[in-house]
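Dumping the structure here so I can ask a few things about it.
Note that this complex is displayed minus one protein chain, with the remaining chains in position.
Up next is chain A:
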Amino acid sequence: MPDGGRRRAEAGHGLSAVTTPERPGRPSLARRLRGPQDRTLWFWVFVGPFVLGLLVFVYVPIAWSIYLSFFDAYNTVTPSRFVGLGNYVDMLRDPAFRSSLLTFIVFAAFIVPTTFVLSLGAALLVARTRVMRAFFRSVFFMPVACSYVVAALIWKMSIFSGVRFGLVNTVLGWLGRDSIPFLSVTHPPWYWLVLVTVRLWLQVGFYMILFLAALQRISPTLYEAAAIDGAQGFQVFRHITLPQLRPASTAVILLLLINAFQAFDEFFNILSTFGGYPPYARPPLVYLYYTALGSGQDFGHGSAGAVILTLLIAIVALVQGRLTGIGRAAD
């Protein structure tokens, strides 16, 4: 780089560079491509690798999987037999896939508001506390650092183990109750208790931190003004805190929705057995993994299923935005 030294000088003495009189005539093409003070060049030096990575590892695979979804693609990623919407029709006709989509719409309808309320509640409590702030924040946030797989195995093999010395069954034993094989029976569906508690334990802390950050950005003058106007307790929360949290809430709900539909790790680790995954509480991705994208290598149907799932997430996100008003442009 012959002019590296000059560029460094420019960077160091930005002001003096501005005062340098412009050269007459059009600057060279290379000069124009580099932009004023080489800003364009540096933009691409820093952003380029990430854009490239994003392109190669995210956008190309997405485009490729959409492409594959229109082909008969068993054991190949360069298929030749075009089947139009055939794979989509097959997937939508498959009762097992439909049932997993439906299950996860219901699951999302439950887990999104529950996590929202719990993490907001935790954030409000932690924000208010005067003693041991750092301690409480850490305690709630700590589970986020735990691997989904590790947590799933602890829940499955230790806390909700079906034998008499499982943690919950030990407590039930003290109360004189029979042991419950939580993950083996379907009536009543105890497995949901296991799945929902592990997910809440893992997730609440993360969203609590998001809410906590948003709470700290609310100007104290708003609360002072409200106090002067005579607002108290829940009124303050309803008319000041909640509206001020709107941008954070939008982000939280969207992330929760996507997470609910993309569930895989803890479900797979808690419910799958050597023989396969049972037909209940089966996330769409787990179903696709077993029938198409695992050892099956049926990339056409697998991609079609993935695209359907993506569309479903988009539709649900739009509908919830419409219904709750969260996410509408701030007024």
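By definition in this document, a contact is a pair of C-beta atoms (placed from the backbone, for glycine too) under 8 Å apart; a residue touches a chain by one contact, two chains touch by 3 or more; residues count from 1.
Here, contacts and distances are computed from a predicted model.
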item: Record-based protein name (UniProt) of the chain missing from this complex, from "PadR family transcriptional regulator PadR", "Extracellular solute-binding protein family 1", "PTS system N-acetylgalactosamine-specific IIC component" or "Urease accessory protein UreD"; value: "Extracellular solute-binding protein family 1"
item: Among A:Thr115, A:Thr241, A:Ser303 or A:Gln320, residue touching the chain not depicted; value: A:Ser303
item: Residues from chain A at the interface with the omitted partner, ascending; value: 56-58, 60-65, 68, 73-77, 95-96, 144-148, 157-158, 161-164, 166, 179, 181-187, 206, 262, 264-265, 273-280, 285, 287-299, 302-303, 306, 309-310
